[in-house]
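Would you mind keeping the following structure in view while I ask a few things?
Omission of a single protein chain aside, the complex is shown with its protein chains in their original locations.
Naming follows writing order (A, B, C, D and E), and every chain is counted from residue 1.
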């Protein structure tokens, strides 16, 4: 069984992430969406919230599983018996960074092949940062995140001006 | 009347910013230079200081107005009846990020056209970060910022070594 | 009156070009779409065909004019009394090249300000080369070029396999 | 059965191409390496030579098949029942172009997912152009192309100075 | 005597840094490796630790000297009578930033020529951030840093999971 791992910080997950998950689910027998514990960045959402968001967004995809992990991605890939790391690409700066990470992961684990999928052009502008920004200022984030999780994101982030 | 909005953090405004403002003022009937309240980044200067700097730097440009705004840029554009967001481009990483923001703003407000102007080659190396760095270490920032505001920047930032 | 010039080789013009023309027509009082005589590249279409295509595509835009020009763009801008050159941006390599051209044009003609507009994300993949490629192999180019000119392009380019 | 198609001009195929083929062969049940008939570029090798080179280089990979095709890639993908187009990435300019092609192919054929694999760092410098250049001047191309085809490439390209 | 200065934050120094130092030592009569006091970023290692690491790593290179500096790089270059700043390049984003810094340094000190060396392809994936990440999670960093300093890095950074 060919397993692909789609790691990310998903803070929160967007329709762009979902688009990559859907594409990956047609290429692999099983896709594990793995929320990273990211020590250095302050998350707006807890790991539990993110994993819950991802489960609700992907419940229509039977071969997708949601997980969380700390430690090194290269080790996690071995542990899960995966043949590939899946990454979505949007822009040049993404590409450069992901390229370096992919080389490092390959060095640490010879089996950790990185597979890049292209984000659908409708989601090229989308990032978790932009979603947080819009939600915080009371902008409309439908069309940016899954309907299932929209309200929860707004409830957590919206900061009305006094 | 065609109004263009030039948003930024201007921490502090440089001659590169002024160069873009001057170019924009020949393209639009009115240009609003808008200092963004940026919640996530620590500013070295207050919003009032920045707006004051910008006013002093642009007093020779009759169709330029200085303002401050919080909230979403797309909303601010609607509110002001502007037809375009003006952005200066220096480098590839600028371009990528601005491209994403422009797509997001267009999605949020169909009338928020983003117009990119090219920074004059004399100011390609200039950024607010570099100006802060030089001023902090007692370097000479004339040629980097407007004469009108140079002393105020030095007074605030210079940290003499003991 | 603020005049913008949108120069290009338009071989043939695509919906991406049209998108930039429409955006420019809201920013300027008049837009001149100018087909360049490009000595070094072999065109698939003649200058007359291209100008004709552009006229048919833009007949709904009253402030858009179609023209052809040889010589230097910087000179042409002076001659027309334009305040800006309009360019559409799609990708990093576009950007680099256009940046160099914009600096050179500014050097040759201090009034030739270049204004970059962002191609709508629906047309990010579009180029005249791709349209020619698809038409040549009998692929469907509707959705890539204006309905008005589609048949003429196919008639000229389609090369049935024997 | 998941089929991936790896298209290219392979003029000639290098160890960088082989590296991508080997990686793809672990991700898909079957990989079709497809030499494109490229009308606009003059090839140094005929389609038959290229296909022969690829067959000799990949004879140790049982799930790899070599083919040639004209027409549109999007059509070829449908015809073969493939689920993905495989592309190797080396550099930013590669990425930009491939990104555009991937968007165009997706538009022409909704099932033509493009999967990007990262060229191994040992082959980052390698391209068919560089191999041709070195062979032409009598440089040593072992370490750049498969041992099986090295002599044939040298015999065809080497131009001794008189 | 031609002196080159190789400035950096070296937090910690990697085999990629060593590779650049070795290359620079063949181009200049003397190379000064200068650890910058970086006020804005939190370092994992103290300036003394970094300088000590660099001295142990470069003890086989007689024309290499290790130093630390605060203040402006352009001033430091003058003070040391150096003819060039040496920088290693890995990726496009590196390049953009370094390009801006090099222009700014040239403006501040006309003699501060920046010379870019290309990181060996074996170290393209390497950065201090990646080393810290791997060490923190107990991954194997041999092959990423000099043998002489490996243990000290692990001792400082490794955070066993409870």
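The rule is simple: a residue touches a chain if its C-beta (ideal position, glycine included) is under 8 Å from a C-beta of that chain, and two chains touch if they have at least 3 such contacts.
Just so you know, these numbers come straight off a predicted model, no measurement behind them.
Of the chains on view, those touched by the hidden chain across the whole complex are B, C, D, E.
Of the candidate positions C:28, C:53 or C:99, contact with the unshown chain belongs to C:99.
The residue from E:99, E:123 or E:144 that touches the chain not shown here is E:99. Only one of C:71, C:110 or C:143 touches the chain withheld from this view, namely C:71. Where subunit E meets the missing chain, the touching residues are 2, 23, 26-27, 83-84, 89, 92, 95-96, 99, 102-103, 106, 113-118, 120-121. Although one chain is not shown, part of subunit C still touches it, namely residues 39, 70-72, 74-75, 92-93, 96-97, 99-104, 107-108. Where subunit D meets the chain that is not shown, the touching residues are 90-93, 124-127, 130, 133-134, 136-140, 143, 161.
By our rule, only the chains that are shown with their structure count from here on.
Residue positions 92, 96, 99, 102-103, 121 of subunit D are each in touch with at least two other chains. Interchain contacts (touch definition given at top) occur between A-B, A-C, A-D, A-E, B-C, B-E, C-D, D-E.
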